[in-house]
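For this view, one protein chain was removed and the others were kept in their places.
Coming up: subunit A.
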């Protein structure tokens, strides 16, 4: 009886709950000049699991979206400016800065982020951008490795990602990286944790739906590093993976682990064709 009465009131209040459905139709142009592809046909290797792919930007509120449309509004740019100085600053035993080998970041790093993670022939491994940066620091500069998902590293990857904004994500999935790609794919569909949820459960089967207060996107990583209003800092891809796996009541993997590198390669490939967008802004 009590619940019957509640139902009557509920019907009135409940309607506005189902506000959002799917991505919106807004177009992203940064600084009025960089056109960002936030929706495009899914790459063939998705085998029809998705027909169209969307950047997470399409699922955010107008207010959050606006923060990414102008670099003066983008709160992630503070860290990027700091990384710009680090680029030119000598560190380590060899007396070198990034600029000693790579000159101006605006020239040498164009297109780099778009193809990472990628195979490194010399090392015989799949490398993320972070792994490459740390390899430069330790083996060329004689400097200490940065913490994989730490602030300095994430700011530097944002500076590098930014040089590719507007270019299509285009990671290779075959040849020497194929084993890692298959491993990442398997992880994407594994139902981890006590809640038994896979990435696909939320981001392939339910994108566009609300899960409690969150509007589920396709979990694309073209926008990383991402400034999150929630923790007011730039976030590395592996930090996001860690959070999503933790939320299934699972034991997570470590940032920089071979598992997360494989997962990053696979998830990046699901976004082939979207523009590099980092540093993006999300809630």
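Keep in mind that, in the parts below, a residue touches a chain if its C-beta (ideal position, glycine included) is under 8 Å from a C-beta of that chain, and two chains touch if they have at least 3 such contacts; residues count from 1.
One rule holds in what follows: contacts and distances are computed from a predicted model.
Trainee: Given that one chain of this complex has been left out, which of "Sulfur oxidation c-type cytochrome SoxX", "3-isopropylmalate dehydratase large subunit", "NADH-quinone oxidoreductase subunit J" or "Peptidase A2 domain-containing protein" is its protein name according to UniProt?
Mentor: Hidden chain identified via UniProt as "Sulfur oxidation c-type cytochrome SoxX".
Trainee: Looking at the full complex, which residue from A:40, A:190, A:257 or A:283 touches the chain that isn't shown here?
Mentor: Touching the chain that is not displayed is residue A:190.
Trainee: Pick from A:40, A:201 or A:283: which residue touches the chain that isn't shown?
Mentor: A:201
Trainee: Taking the entire complex into account, which one of A:53, A:245, A:261 or A:276 touches the absent chain?
Mentor: A:245
Trainee: Given the full complex, what residues of subunit A touch the hidden partner chain?
Mentor: Residues of subunit A in contact with the hidden chain: 2-4, 6-7, 9-14, 17-18, 190-197, 201, 205-206, 209-213, 242, 245-252.
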